[in-house]
Each structure stands twice: as structure tokens, then as C-alpha cells.
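Omission of a single protein chain aside, the complex is shown with its protein chains in their original locations.
Here is chain A:
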Amino acid sequence: MSDRDLENRFQGLPTTVREKIDAVIDDAKIALKLRVAELLADKEEMAEHAVTSAGRVGAKSGEVSELTAIMPLKPGGAEKLRKFFGLVGGNLAGAGQVGTLHNMRFVFLDDDTKLLFATAYDGEWDPYIDDFATKIPEFMDYLFGNVEGWPGIQSPDVKDFIVQYQLPAEAWFVAHPTLTVAGANRLKRLDRTVQNFLTELN
């Protein structure tokens, strides 16, 4: 499509949308402006992926929240953690038992002086901190004990400690915002049943 056609399509969109686009990304190519404008004009799509806030810090889309934290490491902390991650081959399969974690990653920054911890999880994290504190305290303290000032998972200050290092995401996209980990497990079970049924049928 020529720039002129794109421009015509752009002009066909609601004024309120065009004004917003012009105010913020007036310098962008018309192709980009049109794409963004069409997205903003699609109320249903925007509503499905609406971004709200997850507890005190962090973004949430539907049921799925993000937590991003950059925390200072104790001297030698990165080395200890790296050994541990090496032992399991970077595979944190056991984390599945938590039941709310879609994914998580650990990244060392700034010459191994800092730890980036990022995760996508269902709902809010702080209601479950008390469960971590009695169910998997050793694991939590082993991992995060390498962070400078870690108060311990059973400390009443642990929530404030985490929040203090949390960085809110400025943008957040989730393909299936209403699908929790538990919901996905349920769909997998359902699918297995349907597949078995089909196999038996034929």
C-alpha cells in the first residue's frame, strides 16, 4: 500500500485516536502510526489485554501478573548461585509445585554484583509468601539468601524487602490473560480425555 493509501486509512479512524497518536508519535512512519491507531481503535482487543496493577508493584493482565526485581548480591553470591543452577543444568522443574508460576528467570547483571529475577505468575504473590515460609523455607532462603540484606522468608519484613527492589514493568503483554497455570492444567486434562475418546472411537 502506498503511503497515500495508508494516510487515507489513518484519516478514516476516530479523531480521538488520531489526535493521541499525533501527540505522541508524530515522527513515526505512517505505516506504524496506522498499526498503532488500529490497535487503539479495537476496543475488544484492548479490553481483553487491559493492564491493571498487581498488588503494590507490578503489572497485571487478566489473571497474569509480572514481577521484576533487581537485587544486590552478597560477595560470592553469584558464584554460589551459578554452581547451584549448574548442578540442575539451569532446570528449575521443581518450581512447578508452586502452581502459580508461568515462568521465571535468574540473570546476573553488572559483573555478577546484581541478580535480575523476573517471573510471570497468577494473581498476587504476597498471599502465598506465608505458605513458602512454612512449606519451602529452605529453598527460598537458599536462593535468596545470596541477596544482600535478605531478611529470611519467615521474617515479617520479607514482603517489604521484595517490594523495595521490584521494578514495575511499563508495558505487559500476555497471550491468554485469563488462563492461569491451574486453568491450563485443566485444559490439558480435558484435551487428553477428548483425544483418548477419539482414539477409542476410531
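Here, a residue touches a chain if its C-beta (ideal position, glycine included) is under 8 Å from a C-beta of that chain, and two chains touch if they have at least 3 such contacts; residues count from 1.
Quick note on the criterion: contacts and distances are computed from a predicted model.
Peer 1: The complex has one chain missing from view, so what does its UniProt entry call it, picking from "Sarcosine oxidase subunit delta", "Acyl carrier protein", "Peroxidase" or "ABC transporter permease"?
Peer 2: "Peroxidase"
Peer 1: One chain isn't shown here. Among A:D5, A:E79, A:D131 or A:D191, which residue touches it?
Peer 2: Among A:D5, A:E79, A:D131 or A:D191, only A:D131 touches the chain that is not shown.
Peer 1: Of A:V98, A:L115, A:V147 or A:A169, which sits in contact with the chain we cannot see?
Peer 2: Final answer for the missing-chain contact: A:V98.
Peer 1: Tell me which residue among A:G90, A:G149 or A:G183 touches the hidden chain in the full complex.
Peer 2: Missing-chain contact among the listed residues: A:G183.
Peer 1: Could I get the residues of chain A that touch the absent chain, sorted low to high?
Peer 2: Within chain A, the residues touching the omitted chain are 63, 97-100, 122-124, 127-128, 130-137, 154, 156, 180-183, 185-186.
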